[in-house]
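A single protein chain has been omitted; all remaining protein chains appear in their positions.
Chain IDs A and B follow the sequence of writing; residue 1 opens each chain.
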Amino acid sequence: MTINLNDITCPTREQRANGINTFNGKASELVELAKKKELKNCERDFQQNSGCLLNFYLTVRVATIRDSVMIVHAPVGCSAPSALYREVFRRLYQGLGLQENFDFHWLTTNIGEKDVIYGAGDKLRFAIREAERRHSPEAIFILTSCASGIIGEDIEGVVSETQGEIGATIVPIHCEGIRSRIIQTGYDAFWHGLLKYLVKPPQKKQKDLINVASMLSYTWQDRQEIIRLLGKMGLRANFIPEFASVQNFREMSEAALTAPVCPTYTDYLSRGLEQEYGIPFFLHPAPVGIANTDEWLRVIGEHTGKQKEAEKLVKEERAYWVPKMEEIRRGFDEVKAQNNGQFHIMGSLGQGRLVTQTPFFHELGVTTPVALCQDFDDLLLEDVELLLKRIGDFDIVVNTFQAAEVAHTARKYDPDMVLSCPFQGSAYKREKGMTRIHALRGDGRKWSAQAGYAGAIACGSFLLQATRNRSFQNVMLAKTEDPYQEWFFQQPDPYYFHRKEA
Amino acid sequence: MPTPKNHKPPHKPKLKQIAIYGKGGIGKSTTTSNLSAALADLGYKVMQFGCDPKADSTNTLRDGSYIPTILDLLREKGRVDAHDAIFEGYNGIYCVEAGGPSPGVGCAGRGIITAVQLLKQQNVYEELDLDYVIYDVLGDVVCGGFAVPIREGIARHVFTVSSSDFMAIYAANNLFRGIQKYSNSGGALLGGVIANSVSGGYQKAIIDDFVSQTNTQVLQYVPRSITVTQSELGGKTTIEAAPDSEQAQIYRELAKRVEAHEESVVPKPLDAQELRAWATGWSDQILAVERGDVRSAGAHI
Partner (left out) sequence: MGLTIVTGREGALKAAPASEFPEIAESPRFTCALGGAYGAALATFGAVPILHSGLGCGMANAHGMTYAAGLNSGGTAGTTTTPCSGLIEEHVVFGGEDKLRRLIDSTLKVMKGELFVVISGCVPALIGDDVDSVIAEFKDRAPIVHVKTSGFVGNSLVGYNLYLDAIIDGFLSEKKETAKKLVNIFGIVPNQSPYWKGELREIESLLAKIGVKANAIFANFEPLGAIASVPNAALNLVFHPWAGVAAAQKLEERFGTPFINFEHVPVGPQQSADVLRTVGRKLKIPNAKVEKVIGAEEKNVYRYMEFLAEMFMISMPHAFFGVVGDSAATISYTRFGANELGWNPEISVITDDPPEETHASIVARLTQNIQGAFRPQVFFDYDSYRIRERLNEHTLQVLLASSLEKYVRGRDGEAFHLSVAYPIYDRVIVDRSYAGFRGGVALLEDISHSFAGPL
């Protein structure tokens, strides 16, 4: 696959990699269909809020980029989530490496009735100038919306017209919500804009610099852990996009390697950096769980000529962390002893977590009767095949935040614990109990970490802790009503409402 | 004599992307299809890309048959391989239809945006090693979607098909406004007007006056002809059905002019008031001619 930076944006995930977000069956079957290019996305008759290219969650990612201004070219509601993040992130203590008085800047063009009829190009031009006047940023990101897309706003025209008079580099990002069912398309669109406009040809090579694209669903502690581990190998992490400065993007072309935290999220960027600047990359594994972290460090070692350092580090770290993991395992053994010898967890979220989290559950000594995955495409096919070889076949449900389908699946498989994003509409009161699958970037506690060795232990402890008392979930389950009709749960297929044709 | 088929042009030129606009029913698809056919006869690899929800731009290149549109395929499959949307027509012309909604529903403009981008992203033009891509676009520029072929560096040259009818000229002027708007930001420029159903007389005078007022030119006068109608009824272009006709020769001349055309310009559209004044001026003049008051250059009808 080549990335064509002459185009204004990326292809959709559907186009680029046969992306789908409707599937219910065996993982082996999913892989077979994908290999034959026979996966088909279905239209849902019953569908629930999920998230769009712009709002899952480019707005809150892009807004965190320092010395930049984000302009959301949209009606006022599209940027509403960005209202919170300045305040939320300031809760992080400065000792964790967040700059003092962390601030960020954005504008909405607040598209109104008149604008959708007459066009809002003048407004966008004005907003660009206003962004420059207010903040003299290094970069101005323009995020597009359904409304701007449908009325056919000429974003590139405005950019080329205003770029000459503006000090900041203007980066248009085509994340119109209507473009795709797959929210990953939004990330690809963002990387496309960065690669096209912001990444500079290398001035020098920085052999110790590793590009790491991290996610808001990994916490601030995960960042700290990655810095710590790379530091021990004499390497530095170039974290993008959240909290990065514009310079961090510009110098991505000078790095030695692009390493994943979430492979499906990083894919387009990694390929683009390799294609344009020859920066090598790998997509698997991500540093989740002990074995995956070992492997992650080793692969980084290979790419940077630091195999020895990597081996030494892995050895040291294992000596410290593996006994802790064994302790957690023993904890789960106790839990299992009281639970017919097993403990089923239903988990995972994105494709990235699918391939990383399942092996991690095995490290904990718990099993997964079914994996949930937000979307599926060709990009990680090999890794899922590998996973099948390692752990055998498993059931998989692919949907993007379809809360009713998830509730149905939970009822059907009756796992001992459901891991989910708590924002999934009252999901906390699922049958035997549920706990959060991850914390968010604004949570600076070590307790909430997930990445690297420290994260594996923190997350394992957290899950063990979650098995110990579930009165809250039980009380809420008993005392509040389920939003869904019993009839729905009685249908054998959670995908009852899928139209088999597209 | 028609040019022998498959004669190779002397040197391989760069891909030329052209958009042809005009009011509905003005003969835009007819002109475009004949232009495509004539260019194909000159040995060029041509794609004709219909941007009209009616999806009938390329019919006369394919014996009157309809082809599945890009948007139909997108609706059916969710993912479109561009090759499934490209059909071969007369003399190897690649025929594509964007398609669109039924009248009264959805958004036709957005349909064009989607279809054009889908094809562009799959690098089909390079793969097919095309010499010409000709977009046949509905109507005047009514909303953003219909402007897509003239912006973002998709088409380089725009031609508009117009008769001397005031509504057609109004549409042409609207198009000029679109071109002027996008001209600062790398959009297409105006190649000229293809004057359709214009045989001479005051019709020609009106068109000539309009192009001189708006800083453009007439690329070709195409008279009304029964040959065209007969060919179309047989599901064919004039070039195919009546290659030896006078009308076919006119289309071949048009093709040669398009082939030779290099420099397009920013037009100077009339503003609403100017346009009204201009139209009133002409209607007064025509009335005067019909009453026999005036004997002007345009009055030899």
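Here, a residue touches a chain if its C-beta (ideal position, glycine included) is under 8 Å from a C-beta of that chain, and two chains touch if they have at least 3 such contacts.
As the structure is a prediction and not an experimental result, all values here were calculated from the model.
Chemist: Among A:Ile3, A:Ala34, A:Leu53 or A:Leu477, which one is in touch with the chain left out?
Modeler: Of the candidates A:Ile3, A:Ala34, A:Leu53 or A:Leu477, A:Leu53 is in touch with the missing chain.
Chemist: Looking at the whole complex, which of B:Gly106, B:Gly186, B:Gly200 or B:Gly281 touches the chain that is not displayed?
Modeler: Checking the options B:Gly106, B:Gly186, B:Gly200 or B:Gly281, the one contacting the hidden chain is B:Gly106.
Chemist: Based on the whole complex, identify which of A:Ala17, A:Leu92, A:Ala127 or A:Val158 touches the chain you can't see.
Modeler: A:Ala127
Chemist: Which residue from A:Val88, A:Ala291 or A:Leu381 sits in contact with the chain not drawn here?
Modeler: From the options A:Val88, A:Ala291 or A:Leu381, the contact with the absent chain belongs to A:Val88.
Chemist: Touching residues of chain A against the unshown chain: what are they?
Modeler: 43-57, 59-60, 74-84, 86-88, 90, 101, 105-113, 115-116, 122-123, 126-127, 130, 134, 145-147, 150-151, 177-181, 183, 401-404, 423-426, 480-485, 487-488, 497, 499
Chemist: What residues on chain B make contact with the chain left out of this view?
Modeler: Touch with the absent chain occurs at residues 71, 74-75, 100-102, 104-108, 110-111, 114.
In this section, only the chains that are shown with their structure count from here on.
Chemist: Enumerate the contact residues on chain A facing chain B in the complex.
Modeler: Contact set of chain A toward chain B: 4, 7-8, 11, 14-15, 18, 40-41, 119, 149-154, 156-161, 178, 181, 501-502.
Chemist: Could you please specify the touching residues of chain B with respect to chain A in the complex?
Modeler: So the residues of chain B touching chain A come out as 75-80, 107, 109-110, 113, 117-118, 120-123, 143-148, 151-152, 182, 184-187.
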